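Below: one structure in structure tokens.
For this depiction, one protein chain was excluded, whereas all remaining protein chains were kept in their positions.
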Amino acid sequence: MPKKLRRYGPPLLLISPSLILIGVFVYALIIANFRTSLTDITTAPQTTGLAPHRIVWFENYINLFKSDAFQHSLKNLILYTVTFLVGTMFLGFLWAWLLEKRDRFEGIFRTVFLFPMAVSSVAAGVIWRWLLNSNQGTRASGLNRLFQLLHLDFLQNNWWNNNSIGIMAIAMAAIWQLSGYVMALFLAGFRGIPDELREAARVDGASEWKLYRHVLFPQLSPVALSALIIIGHMSLKAFDLIVSISKPANYQTKVPAVDMYIFKSQYYYASAAAVGVILLAFVLVLIVPYLVRMTKREK
Amino acid sequence: MSESVTLYDPAPAVRRRRGKGFNWARLLRYLLLLFFLIVVLIPVYVLVITSFKENATASQAWFLPENWSLENWKSAWMGFKGLPAIGPALGRTVGMVVPAAIISSFLGSMNGFVLSRWRIPYSNVIFTLILFGMFIPYQSVMVPLYQIVHGLGLPPGTPSLIFLHVVYGIPITTLIFRNYYESIPNELIESSRVDGAGMLKTYSRVVLPLSVPSFVVVLIWQFTSAWNDFLFALFFSSGNNGPVTLALYSMAGGSMLQDYGASMAAAIMSSLPTLLVYILLGKYFVGGLMSGSVKG
Partner (left out) sequence: MKRIVKVAVAAATAGCLALAGCSGNSDTPSGNDSTGQEQVEVFTWWSTGSEALGLEAMVEVFDRDHPDVNFVNGAVAGGGGSSKNLLQDRLDAGDPPDSFQAHAGLEIQDYILAGQVEDISALYDEFNLRSVFPTDLVDLLTSGGKIYSIPSNIHRANVIWASVPVLTAAGLPATAEFDSMSAFIEALEQIKTATPDAIPLSVGGVWTQVHLLEVVLIAELGPQAYNGLWDGTTDWKSGEVKAALEIFNKLMSYTNTDRDSLDWEEPSTMLIDGQAAFNIMGDWAPANFDSKNQVDGADYVYAPAPGTAGVFDFLADSFTLTTGAPHPEGAKAWLQTISSLDGQVAFNQIKGSIPARTDITPSDFSTYQQTAISSFKNDTIVPSLQHGAAATIVQLNTITQAVSKFTSGASDIETFQAELAQAMA
């Protein structure tokens, strides 16, 4: 026993601050949050502990799922995620493919495509809020105005000011921000493919297209999976960009993360916590299989 | 890490299969790339020209300013009509981001070292449990977090934010360092052990000096993500003591939307530091990006 302690004691001591912090601020807080989501904390004095609260079990969840407003948020979240995923995967893959051959100006393109990632969502929101201005006709600005200048007036629309699909306009901004990231992932995937594979295919007389279709693309499926998971879980957390382009109070662009913020600021801690739990559940579905697979593979 | 190296391989361009004469495929490729380049840069164009316009009317929005003016830049930097000024906010952000990045780098380095090189039981499980913290939506801990941070008496603004970025930076920094340390040849560490050096000595004498590139990657990563953070800033600081993202948010979303020029100037200012890092240290920036992802 002392031997084991000598052997494992110091390293455990070294990582113990991190372990404690993660234990408290990730795991304990998830549990605490879950507990709050089962209470009836919905007033100011309850949030400060001046008034008592009680456990109402899953009432908050039932109310949430029953309400139009939250169903609308969920629908928005799905639309946003699908648009965002399809957009970033398509553009990211296309760019990586176009840049896969090392060429003279490759570096410039790559740098430009990736740069929006270095900009905060709030800054991106400032510009996209302007671009996605919903005015048309004489008061048009932003993209609608650009369409007028290009004589593409029929393309004008009210962007995010549309209850059913407005959220997709905001996903456009997100696609602008993160396609470069997916490109970088795919590009790394392309570069990771050994040259021998290409050469072998060429020796076999495969055409360029066949080379890609049958040899190179299949090699990229693990990268595609990673990209899907990363982008998917980013999309579930989407908040910064949405509130920077629209406003938290706007019904059109509500998603659960925005609801959480609103609930929190009106003392509805119980509902805020419940929304948090729901978001966590979505992320778990996506992430846990990934983490488990990774851990197994490492062994 | 290794991916980023291949991605940024400085080796001269290898051209395969150059057709003789004109190459239609190549032309098409460049046309497509150019098209996307323009599309990606459109927002930047608008951002820059609007920030130099004195009175931006909607109809002239897409044209270059008639008079280039620095007025917007001035008012954004100094703050106008009482809105939080970007100048001091930039200062506060630096004061928040630098300590946060340094502290979390060291924590990540220690964890990475222990989890990769010191075969403690269940190190894989511990690692995965730490890593999980990277993926959680912070909304799922925000309510109790808000209560606990205030309960601890951490003042809103810089102190709270440093603490939060350090805590929630642990997973990613641990991941980057662990992956890096796994690539260090075992002999180096073994030889130091044979010398009878204890764990701390091995760490400080052998491992730390080797970690410089990793530190750069992690520092940049933490710098960028803390700089661009908005969620924690919104919950744990205010326009007057918070970072630049919050100041920008109040400026753009406050009642002064008509002053687009100033918010656009502010948006540029707030993004310059991270853009600078991206342009100068792109390789390391991408290194951070890749670390969590190409493991699949």
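Just so it is clear, A and B label the chains in written order, and each chain counts residues from 1 on its own.
Here is the rule we use: a residue touches a chain if its C-beta (ideal position, glycine included) is under 8 Å from a C-beta of that chain, and two chains touch if they have at least 3 such contacts.
All of these numbers come straight from a predicted model, not from anything done at the bench.
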Contact residue for the chain not shown (choose from A:F65, A:F90, A:F105 or A:Y251): A:Y251
Residue, one of B:W62, B:F113, B:F177 or B:F236, that touches the chain absent here: B:F236
Touching residues on chain B - with respect to the absent chain: 81-85, 87-95, 98, 146-147, 149-150, 153-156, 212-213, 216, 219-220, 235-236, 238-240, 250-251, 253-258, 273, 276-277, 280-281, 283-284
For chain A, the residues touching the chain missing from this view: 42-45, 47-48, 50-51, 68-69, 72, 129, 133-139, 158, 161, 163, 246-247, 249-252, 262, 265-268
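The rule we apply is simple: only the chains that are shown with their structure count from here on.
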Separation of mean Cα positions, chain B and chain A [Å, integer]: 16
Contact footprint of chain B on chain A as seen in their complex: 8, 10-12, 14-15, 17-19, 21-22, 25-27, 29-30, 32-33, 36, 47, 91, 94-95, 98-99, 101-106, 109, 111-131, 135, 138-142, 145-146, 149, 176, 180-181, 184-185, 187-189, 191-192, 208, 222-223, 225-227, 229-230, 233, 236-237, 239-240, 243-244, 247, 256-257, 260-261, 264, 269, 272-273, 275-277, 279-280, 283, 287, 290-295, 298-299
Complex interface listing, chain B residues touching chain A: 3-4, 6-7, 9, 11, 13-17, 25, 29-30, 32-33, 36-37, 40-43, 46-47, 50, 58-59, 61-62, 107, 110-111, 113-115, 118, 120-121, 124-133, 135-148, 166-168, 170-171, 174, 198-200, 203, 224, 227-231, 234-235, 245, 248-249, 252-253, 260, 263-264, 266-268, 270-271, 274-275, 277-279, 282, 285-286, 289-290, 292-296
